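All protein chains but one are shown in place.
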């Protein structure tokens, strides 16, 4: 992987129907443009993995791309509900959505285990919650030294992870900074990884807290300025808080949502 | 913790006889000055933890400060043996040294588990090695999801961890960069932490790959320019490869070693 | 349900102010979206300027100039001492017990402080799908003090939660096994509930100005235990109300 490719090509080549797909970015650097391309190409039967489904998965769920979701917090941050997620879970619209549910710590550790190609991770927390009833993804393990019982989560290994970053260099190495969330782990846990970036530079600047991913762990890099809108890319854009507010009204109503999708050339996927 | 304190005060207050002490730094930023102060103050019966004992523990072992050692690679990098370590293990000079031995992955994960206050960590590797015979620190655990058997290591939680860093700011937050090894984990795994720094600055510069430790996880910061010699501090000094070579001759002979110790005001501890 | 108010402030203001007052200067505080975010930043702008704000997005010692609208605002990363990955945040900071105070919200809470933020009804086929657990289960398990901020009503304060998202003291108040203290305070728009030192049953111990014991009992879906002596919470001060207003208007603090 060296030269950037058009986003449409990256999605066409690396995201397939039925894949387990993680589009990550914790409030910051959410890869919306890539998600919209996935919808435009009509991908179906996806298992979507993401700590915070946010608007990005509310949109894909409403468009009918997803059969299952793996997540840990499904709200519109600071606004309220994700209405398309709720409509899918509560009313099976546009179809049934199977829910696999973690805490943040659980899903973060599931990605970390996946990145290490370990089958599970150990953590504190979870114990005594009803989340533990999902025995296929949350279990317990006993410390062989102390006998203490701890929570265990099954590793997550997406078929493809997609992230947005600020920079790629000429060799296709990628740099992101600011709140870097769980992107490194999501990329390293995946079989394939796609990165959209704001721009390509000759030389990476110094940034404390930056994550750099070498080109040989990436499948494709695409240049998509503002590809995180309405979330943001530190140093390039600010969060469009107004759109997050407006989404509440758009998503609350099926007709309003479908009208928004049509306006944004996202209709095809939903009715394919 | 806000203002820097003299190193002698930091060691006097936070390092006690019988403590489990980790002085970390992977080739880079090895806290030699702090180790010498520990020796000068005559600390005894220490359990020394460190991935690579290097010259720093060869010296403390030769001076008789340590009863036990926890480590994963005990050579003089690129030169050969650590003769004081060998003399202690092979000939009980100056006294018996109990060895607890990991691989790098094992000890790195033991620190990580300690930093998370988990009793153990899971990793690949180790299985089938004779290192596993140390059942008190290396064991096995079965994945509750797949049934796969994996290696487990007991967490390491030092009484005190000591590191050298490039910078502290006026509030006593600490920044290090370059090869940062396992220092973050060693500090967070410890009950107390001491940091020696090259200098104090008003504002931290931008450095990709830097580790920043907030003041409230540190017990003391001391300003000790060149405190990592003969190892190095990126941006401040280069590794004194000649001394690493010379150490082979100094350490090979007990008399030569004791003469070196006396010249460096380190004799007191060894014969206290 | 009567809403205690005054000309100067609402019951929601009082709830946020009461929560802010619980933070001590120097506390390491894990801040979530909503009322906790308001309360923690209010504390920083009033009596606890050295309160250390940690956001689960990875920002450690963030010093936001304006009230952040999300827990991942750029202002948090830009003003933090350090920004770490989310796995590191949960493993090395939250799970390791480095958080003095964690704030939690609740859609339902029971008499032993167990919290539901997941579903009303059955998990597979819920009547209402709520956002989910987020960082709460580990905060509930590991923080030194856990403060729940939630408006009191019989629909929220229920005999038995539909789903345990975060464990308080367990089904009968005796099942807590986590290293943290468990919910130490439940701050509502009516007053404050604290676990009984022996049974862990949430007990009304303080009332906000203008609220009666009867109102608090009526707002609770189980027979509410009332402490022998109820402390009267002081009304919000001018300074507190000013700071709260400035935060809500997203006015920046002076650098």
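Of note:
Each chain carries a letter (A, B and C) given by its place in the written order, and its residues are counted from 1.
To be clear about the criterion, a residue touches a chain if its C-beta (ideal position, glycine included) is under 8 Å from a C-beta of that chain, and two chains touch if they have at least 3 such contacts.
Treat the numbers as computed from the prediction; the structure is a model and nothing was measured.
Seen in the complete assembly, the chain not on display touches A, B. Among B:33, B:118, B:163 or B:182, the one in contact with the hidden chain is B:182. Of the listed positions A:118, A:200, A:223 or A:258, the one in contact with the omitted chain in the full complex is A:118.
Considering the full assembly, B:72 is the residue among B:20, B:47, B:72 or B:215 that touches the omitted chain. Residue positions on chain A in contact with the hidden chain: 112, 115-118, 173, 184-185, 188, 212-214, 216-217, in rising order.
Residue positions on chain B in contact with the hidden chain: 26-28, 51-52, 71-75, 77-78, 81-82, 85-86, 89-90, 99, 101-106, 108-109, 111-112, 123-131, 133, 178-182, 184-185, 209, 211, 232, 234, 238-239, 241, in rising order.
In this text, only the chains that are shown with their structure count from here on.
Here the spacing of chain A and chain B, counted between their Cα centres, is 39 Å.
Chain A and chain C have Cα centroids lying 28 Å from one another.
Residue positions of chain B touching 2 or more other chains: 116-118, 212.
In chain C, the positions touching at least two other chains are 82, 91, 95, 179.
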